[in-house]
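See below for the structure under consideration.
Every protein chain but one is kept in place in this view of the complex.
Entry: subunit A
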């Protein structure tokens, strides 16, 4: 797997297998006269196939980082390159395109469309990409089977348990074959037995070569990753590799 990617200026700028390359990233919120620094000159790299947990207490800036990594928000300064594309200078619609093609989101509260079937939910990103119907059905079915919900294709989302709903969300995150899987507290709303199930899916995906970035504040969950980036006060506090 990729080497430790702490920015000490010694890493090559031109490494071919960088999936995420963040340099001197800052995010400052100004409300009137008051300026809050959420991210302060953060730099790191994540290679293809890595499984990274970003940890930190609330208010540490990890959510802000997640939003920027997810192309949901733009940094105040600094650069973010995602699989070769400079995301920091894009407009709204271009960001939407990046999110659609390169990022698979898994949210804490699943964020599935209510009263629609699991198939419809999983097909949604493909609809935005303009993929034709047969291909959508086939792909959605394939990924739902992969997360073990092959027998729940036409269930509406409110008929499923929390763990099942999160597995639908994972299937949805995967259908566009994204560059990274970005999970924000993926087990936060799920009972522990089912949380283990979600974690084992992540592990399997990582073994298949998927790059996973997971934001969490639970050490038990974070330890499933192969690398943990600790954030505090908008700065990287520690970047450690976990041996399994």
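Here, contacts are C-beta pairs under 8 Å (C-beta built on N, C-alpha and C of every residue); 3 or more make two chains touch, one makes a residue touch a chain; residues count from 1.
Heads up, the rule we're going with is that contacts and distances are computed from a predicted model.
One chain of the assembly is not displayed; among "Acyl-CoA dehydrogenase", "Polyamine aminopropyltransferase", "Multidrug ABC transporter substrate-binding protein" or "NADH-quinone oxidoreductase subunit K", its UniProt protein name is "Multidrug ABC transporter substrate-binding protein". For the chain missing from the display, the contacting residue among A:105, A:143 or A:202 is A:105, taking the whole complex into account. Only one of the listed residues, A:97, A:203 or A:239, touches the absent chain: A:97.
Remark: the omitted chain is touched by one listed residue; of A:125, A:163 or A:186 this is A:125. Listed for subunit A, the residues touching the missing chain in the whole complex are 67, 70, 72-73, 92-93, 96-97, 99-101, 105, 107, 111, 113, 115-116, 124-125, 127-130, 132-133, 172, 176.
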